[in-house]
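Please find one structure pasted underneath; my questions will follow.
Just one protein chain is left out here, and the rest sit where they should.
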Amino acid sequence: MASRKLDLRYFPGFRPLTFLCLFLLYAPLIIVMVYSFNDSISITKWGGLSLRWYHEVFFGPEAPKFQTAAFNSLTIALIAATLATAIATSAATAMIRAGNFKGRSFGFVLINLPIMVPEIVTAVATLIFFSAIGFTTGYLTIVIAHTVFCIPFAYLPIAARMQSIDNTYEQAALDLYATKFAAFKLVLLPLMAPGIFSGFLLAFIISLDDFIITNFVKGAGIETLPTAIFGSVKRGIQPNIMAISTLLLVVSVVFVTLSYLVGRTGEKSK
Amino acid sequence: MAAAGANISKPGSGIYAGSGVALMLPSWLIIGLFLLIPVLLMLVYSFLTKEFRGGVIWEFSLDAYDQFFFYRGLFGDEPPVLEWTYIGIFWRSIWQAGAATIFCLIIGFPTAWFIATRSGANKSVWLFLITIPYWVNLLIRTISMKFLIRDTGPLNEWLMWIGVISEPIHMINTNFAVQLGLFYSYLPFMVLPIYASVERYNFALSEAAADLYASRWETLRLIILPAVKPGVIAGCILVFVPSLGAFLAPDLLGGAKTFMIGSLIEEQFKGNAGNWPFGAAASMILLSMVLVALGYYARQQNREA
Partner (left out) sequence: MVSDQHVNDVAIDIRSVSKLFGDFVALDNVSVGILDNEFFTLLGPSGCGKTTLLRTIAGFEDVSSGEIVLYGENIAGLPPNQRPVNTVFQQYALFPHMNVTQNVKFGLLRQGVDEATATRRVNEVLDLVQLTPFATRLPSQMSGGQQQRVALARALAPNPKVLLLDEPLSALDLKLRQAVRLELQQLQSDTGITFVFVTHDQEEALTMSDRIAVINNGQLQQVGSAEEIYEAPKNKFVANFIGETNLIDVNVTSVSDGKASCSLPGGMAFSCSAADGAITGDGHLSIRPERVTLVSPAKGILRGTVTRQIYLGTDMHVDVQLEDKGLVKVRVQNSSSMRIPPVGDEVGLNLEADAARLLVD
């Protein structure tokens, strides 16, 4: 950086602001992680290192409640993300590989509707809809609402990937006597794999993350992790919440790192 | 996210021409049935009569909108005057979301610039570091923030320990706390589109400006900012829109004084007020505001294109 004076990309102060940005993003998370290992029963006084709150999470009196909630969260995310990924892959093929057709622009708006409508509005609309048709809210309604909400998130990486794949590969396949279905299965799908995987992970995390919509459509008696945690926090932040948060945080980071690495290998093999 | 979403790709000469409608059908059905129709139904609900303890009576009524905008006395028999309570809540929401957007821009622009000007491998690591927090559960992030800035929380303890302050600063349940929470929730949304714009920026333009005697900051103002404007606008929309209807940050970090649209709506369905048509009307008003913002954005993008 001896030649900063000559480097037109350099602006004084931008580097410190970037570090400030990182600090602001990570400080709260790191603090919570650290305090989750606090031995003290008071959440503000430091009482030495301990795993007691993790023990509490898994074996304490509230453990069954959180375990059920975690099970619900994971299975809902799995089902919703799988459905959303399949639907999004089909839609991306239509948008990017099917030329122009009637309803294409409208279809595109529709796919993106779930990210354009504020989450709370989606939540209200979905609740009203299910109550109007007399559908009992519960596990199934959460799965449906999450699938809808996850489609545009799964669509983004899938469509981006498909767009980056030159369509001469499929033309070459057709030229070499493959049917359209064989061209999809043998050529497009394998090339799409990293994009589809990213789309699935994205949808999975989005589903796992959701609080507002779930809170509206879950009905009585069923909880996901976020709604269970929210319920607890309303009564004050307990140390076991910090332990659960840390666990969830680790899961998210592992998933994103995985997605990032897969995306990179995908880039390389292109 | 919507930035990528707003640009419809040109139809290519794909090999599945003719199957477009069939391939789109699952998404149309699912989203149409479970989102588009519900939103339309919500519009209908906002014109119905409320049933106490939740639900509606199927009778046309303008009560919900009337209640939102006018006050007619305790028994509803006085001449209407403008009711400021709910307009005030919306106004505060806009203001809070706007402040959070500006904070995000002040921190986000230099960050995006700094990352985009790193060399290859460093760039993707930096980008990755910025995006990770976004993937951590929003609820957990908000709880972390609440924990950090409590009166007896680690931040105040630390500031008192190093002797900057002698009394804890009261941050929780203030406007500032809500803005901080919104800022923290949506900061990556500001960084990513600006980053994408800077990536596309042709640095020869900076060289040309410098060659023609522009100073560093003049180049930023006259050349770089106009060039990356689409990214800046996208970032602002992406922060502002979700902030406007946010629920967690105002609910967990704010108090009664910082009541925002999200909490107002939630209260109509989950809380004791239980006025569904009113909640539907408030949701419709929020949705209209968001669509106006997105429409403005789409027009900007089209103009650039």
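Chains here go by letter, A and B, matching the order in which they are written, and residues are numbered from 1 within each.
Assume contacts are C-beta pairs under 8 Å (C-beta built on N, C-alpha and C of every residue); 3 or more make two chains touch, one makes a residue touch a chain.
Model, not experiment: these values are computed from the prediction.
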Given A:140, A:174 or A:251, the one touching the chain that is not displayed: A:174
Contact residue for the chain not shown (choose from A:8, A:127 or A:187): A:187
Positions on subunit A where the hidden chain makes contact: 166, 168-169, 171-179, 182, 186-187, 190-191, 269-270
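Rule of thumb we're sticking to: only the chains that are shown with their structure count from here on.
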Of subunit A, residues touching subunit B in the complex: 8-11, 13-15, 17-18, 20-22, 24-29, 31-32, 35, 43-44, 86-88, 90-91, 93-105, 107-108, 110-122, 124-129, 131-132, 144-145, 147-148, 151-153, 156, 159-160, 163, 167, 170-171, 174, 180, 183-184, 205, 208-209, 211-212, 215-216, 226, 229-230, 233, 237, 241-242, 245, 248-249, 252-253, 255-256, 260, 264
Interfacial residue positions of subunit B with respect to subunit A in the complex: 1-2, 4-6, 8-9, 11-24, 26-28, 30-32, 34-39, 41-42, 45, 55, 107-108, 110-111, 113-115, 117, 124, 126, 128-133, 135-141, 143-148, 150, 152-154, 157, 183-184, 187-188, 191, 203, 206-207, 210, 216-217, 219-220, 241-242, 244-245, 247-248, 252, 261-262, 265-266, 269-270, 276, 279-280, 283, 286-287, 290-291, 294
